[in-house]
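The following block contains the structure, expressed as structure tokens.
Each chain you see keeps its place in the complex, though not every chain is here.
Per-chain numbering from 1; labels A, B and C assigned in written order.
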């Protein structure tokens, strides 16, 4: 079983990496880019099991380690 | 006064911290491994700089979940002193012993240079010896020193004198030029600059000396 | 032997072996090798591992001396620094990988050179990097600078070893092939130095560190081949570095080294498991048997040849004393490192590999070394350049020229680079980049001593005259150490050249080595380690020949380190050494007149010694306020650097005997600018003359401008121009 965790800078938190992406893209002649935010994606390979249970467990992982909720939001997806 | 320096895999200022503590604070310094679950009887826990766990995932994140951390939390709870320098500061915020978080430097580059600091609060066990010399110079060397906290948290911290050190010229985008903070109880301090690298005129400035002298004084 | 498909000549040639090399293999084996065996021969006999083009010439370098404990041949050179301590150091290139993936290429270069040093029992204490990039206006240059610098910092900073110095040049000659040379210096106890000879049979072979993946397969052969249009397609071979694992390896290995369990230890560098195991067995005069199924693997279905050639980073191979496995395992497990027993030493003199129940390799070890190709490649001398007379050059606007030079890419401040490097971790750095000394100074932990370290090469001189250029690189390095008050002890080198199969390139290599040899001999500055990087060319265009020299010196009193930032108003400036106004191959000619021409300045090694000895004595005697050697940009630039570092203006007088350009910007060798108390000036000049050293009073400190003759530039303005070139260039994405 696989789980994907998306971790993004929380709204209101300045995102220097996202800002750098915007300005670099502008320099490379992509003026259509108005804004960018950069986050993390963590793909987990899990022992097979119950999807609901897995989602619960991965959510615990996020709370305990994978995301820092002072600055980040997260989202968990379980894939078959 | 007895002190413990915590060593995580990837800590790299542990030796520097031990030398500075021995020379300027106390001869009784223990090195404590992150997998230990208890601390020796000490007054001060010192979390040194470095790249614990390679700074992978987020700097300080993995170290903050090490077995030794619950003993450190108990120690802090009992009013024991805790100092976290650089990566140690990141560990303390990740462990929620200090508010806020340390994000990637605004310039996105590692920055190593001497910075001028204003000592905003000399009424702490970590900064009392700066009394009468409110400005000092200490080097920084970090990639993730950009302090962030929500505005109301920052307001409260400023109101309570929890900002201990502030940059004169912000090297990393830190909110309100914050370089070092203390918790509301006044016994847990985190700072990005490295006082342990600023104690010997032969190797540079000596702006870190009062930091170690303050700690020595706190228990004499 | 397994039923594996046997190989043929065509196969061998694809792996870079020549027909004659293939024939030697057939003769030695008495049969065709299988794929694994052929892979092993091909990497062991690649230019990178066998030094087949350079070996006979490297022998010309002096490698012994009073301080030398172990010269070339081991992982790094070892010298005696007294008190039972040794300094272990080496420089190495990571040119090709850094061009392809600048961050990871440079990072793994730093990781690799650190492993060479701690393998021998030393704790790494300092890193340097010598970088050559293409022309600033070349589209690839900026991202390469950015990636390489981030990679060097990313790795060294994380491991916690200070990066204390280096050099950075830009030249169109490196457009297609940048150079990334990293140097590591470590300190060990003399009684605890580890060598690679795995003496004794039946001893367990331990693998420790990162798991093996398909990284960098044929990296060693890639480092031995020219770039072509297919290079981009070779990208997947680039390795990713993991400094966190490196840090744990250092701590764990140094801990294990204290236990007395280790017979021999090697890092898995170029050609990975192959060269590390063969070298240990060969030097120990034993055989080795490995069970490849026990090798920790990161990927599935790895073939024997993939495992043997993998260049996954952060791996070590250790031969232990029998029965000590548990001690080693305990230490490595505590540091959360993968560890596995993968074989043992044998009395067969053969390398035998087993995989899935079959023998996949069974070859005699000795021929890999004994029969390694050793070519006497044809070479020819570079055409001699004419000397340029000082009167030949155009009249000079001195102020404009000084500004042009001080903000030229090679001279401009490299702050943008070194502020990304942790220069102070370990708390023993006395002088690092930006510290206004001619060499980095690092205290020997827990003592009053310090090491002085410098890396130098002036490729434009080597290009104009490889022999003189080779000499000059060594002499400048020596001079830089002298100028800090250190006693120069020994050097490492990194010889970066083009394709040695071309006689004109081979000639550059041969003559540069001969020049280095002459200087090293005359200055008693032996070579104790080094690295050769050939085939640095793209589409037939070679890099400027670049023999980078890394020198180490010793200072007994760390507190006595001399720099050039403490000049004060009214101090006198004294120039030591003869000035003829030598402008051939100078930075002035290139930057101001746009010409790369003329014979480079010759180095008079006897005068060099005499002048150096005088400077050393004067520093010891406490007679000098500041010292700076003269190099790029001559007197004018050296004076400007002193003024900027000291925050004090100065006046350097014109010389009626020479045109301004020649006097202020000529690059005659063997010169130093001394700053002394004005009252002492005449006495020091007298002393110098008595010692047979030319000395003249050429100026004085004071004011807030750099005044050369009768023109001047305000110090602040000069500083701003000197500091802003690189950051402006890098921001201007």
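Brief remarks follow.
Just so we're on the same page, a contact is a pair of C-beta atoms (placed from the backbone, for glycine too) under 8 Å apart; a residue touches a chain by one contact, two chains touch by 3 or more.
Model, not experiment: these values are computed from the prediction.
Recorded composition of the complete complex stands at A x2, B x1, C x1, labels matching the chains displayed.
The rule is short, and it goes like this: only the chains that are shown with their structure count from here on.
Each chain gets a centre from the mean of its Cα atoms; for chain B and chain C, those two points are 36 Å apart.
Look at where the CA atoms of chain A average out and do the same for chain B: the two points lie 29 Å apart. A separation of 41 Å divides the Cα centre of chain A from that of chain C. Residue positions of chain C with contacts to 2 or more other chains are absent.
In the complex of the two chains, the chain B residues touching chain C come out as 9-10, 12-13, 15-16, 19-20, 49-51, 53-56, 109-113, 139, 141, 143, 194, 196-197, 200, 202-204. On the side of chain B, the complex with chain A involves touching residues 57-58, 61-62, 65, 93-94, 99-101, 103-108, 146, 148-150, 173.
Interface of chain C with chain B (complex): residues 150, 153-154, 157-160, 242-245, 247-248, 335-336, 418-430, 443, 558-559.
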